[in-house]
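A protein chain is absent from this complex, but the other protein chains hold their places.
Labels A, B and C are assigned to the chains in the order they are written; within every chain, residues are numbered from 1.
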Amino acid sequence: MRFCATRGAPEFVLVVRFEHVGLRYENGPNVLDDVSFTLEPGSFHFLTGPSGAGKTSLLKLMYLAQRPTKGRIVMFDRDVTAAKRRDLPGLRRRIGVVFQDFRLLNHLTALENVALPLRIAGAKRRQIEAHVSELLAWVGLSGQLEAKPPTLSDGEKQRVAIARAVIGRPRLLLADEPTGNIDLDQGLRVLRLFEELNKIGTTVVIATHDRSLVSTIRLPELRLAEGRLTVHQPARAQPTEGSTRAVPSRGGL
Amino acid sequence: MRFCATRGAPEFVLVVRFEHVGLRYENGPNVLDDVSFTLEPGSFHFLTGPSGAGKTSLLKLMYLAQRPTKGRIVMFDRDVTAAKRRDLPGLRRRIGVVFQDFRLLNHLTALENVALPLRIAGAKRRQIEAHVSELLAWVGLSGQLEAKPPTLSDGEKQRVAIARAVIGRPRLLLADEPTGNIDLDQGLRVLRLFEELNKIGTTVVIATHDRSLVSTIRLPELRLAEGRLTVHQPARAQPTEGSTRAVPSRGGL
Amino acid sequence: MSLARSELQLHRDPTRRMVGFLIGAMVYLAALAVTGGLMVGTTINRWSDDLRGNLTVQLPGVTAAGAAEATGRIDTVVSTLLETQGVAGARALPRRELLSLLERWLGRGNIPDDLPIPALIDVTLEPGVRIDLDDLQRRLAREVPGARISDNGIVLDRLVRLAHSVQAAALAIVLLVGLAAVAIITFVTRAGLAMHHETIELLHLIGARNNYIARQFVRHVVGVALVGGILGLLAAAGTILGLARVAADIDVFRWPTISLADPQLVALLTLPLVAAVIAMVTARLTVAGALRRLP
Partner (left out) sequence: MSLARSELQLHRDPTRRMVGFLIGAMVYLAALAVTGGLMVGTTINRWSDDLRGNLTVQLPGVTAAGAAEATGRIDTVVSTLLETQGVAGARALPRRELLSLLERWLGRGNIPDDLPIPALIDVTLEPGVRIDLDDLQRRLAREVPGARISDNGIVLDRLVRLAHSVQAAALAIVLLVGLAAVAIITFVTRAGLAMHHETIELLHLIGARNNYIARQFVRHVVGVALVGGILGLLAAAGTILGLARVAADIDVFRWPTISLADPQLVALLTLPLVAAVIAMVTARLTVAGALRRLP
């Protein structure tokens, strides 16, 4: 799978910047306490932490599904904590998300599910179809283009969800446990897809507790524990093709 | 967590026996082709295979959510392919299932979700509460007894689902990717829970593609590939406490 | 820390208010239609009752002076009438009554004493009896020359036809509302079950018996239907009493005064029960159908 279009100068200097961000759900404890970090264009990170540490919550803040209780969040050089509601859809279209629970629409086929982001962006129907079925073939679902999610295995659903997240060639890709339901082989294949995207400038964050994944592919790691985030650089360079241009982020704290 | 009640002689000779079982969904290809195997009381197996191999489908046949297209299935010494509909609930109550997608009821608290199998079996409310909260504490959710699933992290949901599957001390425990959303530490803790159950006679089948799990705990493995099932014995005895009385199953084929 | 009563938690359902409201509305409409139908039917029946089995016998006019002499003739006719099979009663209209009727047309004080006013005898017939009028006429004329029977047949006929039409229309409306109620409850229950499909499936998979699942739905739907139905009935009672008050002021058409003790209106009290039964049957069938589709 090749994402052909490459662009010249990036449209923005910063993809994500958290400044002393705190988050608590109503009458619960603080999930995030004081989190600061920066993601630059073209960076590639793992987001790790024990179950319930707040990984999904952190991603939610990034895909604008949640507002922080305190602190400031800058996305694509814009302060989203102060942004107007009608500016958010534009920002969201630059972000691709693989949800931990897939969130596929059960009444649509795999093809239609993956096509959604293109439809919303107003793409032509012809273009959509060719593009979508190529991508689905790449994740190994060429035989199930017309299958509805309830008839797919969980690993298949996850791959549809991944295809939907990347189809729009987002500037920021957030994947929540994207290999939790697929085996290592397919997991590595998915990672290669993410690397392709990363090569053309997409910033990637993968939340996972799959230590084998983290230890196979050496990437800087955003580690969440007890509401705080620390950045860890890999011990040595990536053992994979060396194509993931992971830019060390200037982490906060 | 200790399951105190132990029984004398088992109520049945065979827990599961598949005889030349085949399964295909309407106008799809054969998912299972000719699967034969036997699970004896107190056995403990992994069920492995690539995504889409039919692991969930095989489990569905065992928890009676699906009827085979061909072949015969015997559960607890009864031919379920010929059983009357009204006899099925009784059989189902002997089976605990951890669903791959959790299937928690969103409008109920964690406590109520876990209590469901006991309520259905007609247990007293008092007994239920103490028992359920002890179990939830054991899986690390003592602080979230009253939380509804939508406010839980995915790992937390999975642990609620696990608690619900084991609360009724089932004779057969089927877990579909039960550690997909929790980290290795908690995964091992959950496995220890399953081992406790296994010790008092519960037959356990865990579907997973987590090779690190399979390689850490050496158990016989039901391997699914291209519609066929093969049984693999572990290279050597279990490295854990030695408490998992895995009985080698006389696999079919 | 406590366990909820029912795992389906249907009482927190978003469709709950809708079901209650719709059932209430249907009961309301049904109650109004039934009452309206009863009222119109009763009214027309009264009108026609006033005429049905009524004959008027008319004797030649007499002046005030001859009134005393006429009394004998009137008595003869009345006794002849009373002997006739099928006649329930016969009453001579007093001369004063006739005079006041005439004054409407002739103006008060304009009736000279020497105006020969016919004697009118109001004859009530036994219900359901058809009398041979020609024979009666002949017999009366033999006794008192000039006695004539005037029949209200045509008016009566018209009114009976009208009564039947109105009652048919009322029945049609009640049936229609009833059908609508069944349809609505079915649709709403189905939509509710569609929302709960996953819950039903899970309960089924972990070994709940069909009865256990159906019971919860039925209990919920019946409760909601009863409450909605009772509220609808109360609203209908309010409306009916309000209309009754207005109608009582207007006796032009002789509307019957509505009494809620009327046995037919008491039957209305069963409407919420009917709604509850419809809801129960619908819910039970729908749940059973949904469960049958499960493995």
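Keep this in mind: a residue touches a chain if its C-beta (ideal position, glycine included) is under 8 Å from a C-beta of that chain, and two chains touch if they have at least 3 such contacts.
Because the structure is predicted, anything quoted here is derived from the model rather than measured.
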Shown chains that the omitted chain touches within the full complex: A, C
Touching the absent chain when the full complex is considered, from C:Leu98, C:Leu171 or C:Ala237: C:Leu98
Per the touch definition above, residue among A:Val13, A:Ala65 or A:Ala225 touching the missing chain: A:Ala65
Touching the absent chain when the full complex is considered, from C:Leu22, C:Leu55 or C:Ala90: C:Leu22
Candidate in contact with the missing chain, chosen from A:Val15, A:Ala115 or A:Leu219: A:Ala115
Listed residues C:Thr42, C:Gln58, C:Thr71 or C:Gln137, member touching the removed chain: C:Gln58
Sites on chain C contacted by the missing partner chain, in the whole complex: 14-15, 17-18, 21-22, 25, 29, 58, 60-61, 98, 101-102, 105-107, 110, 112, 115-118, 148, 158-159, 161-162, 165, 169, 180, 183-184, 187-188, 190-191, 194-195, 243, 246, 249-250, 252
Chain A residues that touch the omitted chain in the full complex: 63-67, 86, 89-93, 95, 97, 103, 105, 107-109, 111-112, 115-117, 119-121, 125, 128-129, 133, 145-146, 164
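In this section, only the chains that are shown with their structure count from here on.
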Category of the chain touch graph - line, ring, star, complete, other: line
Chain whose average C-alpha position is farthest from chain C's own: A
Chain whose averaged C-alpha position falls nearest the assembly-wide average: B
Length of the line joining the C-alpha centres of chain A and chain B, rounded to whole Å: 32
Approximate Å spacing (C-alpha centroids) for the pair chain B, chain C: 65
Averaged-CA centre spacing for the pair chain C and chain A, given as whole angstrom: 71
Per-residue multi-chain contacts in chain A, two or more chains: none
Residues within chain C bordering two or more other chains: none
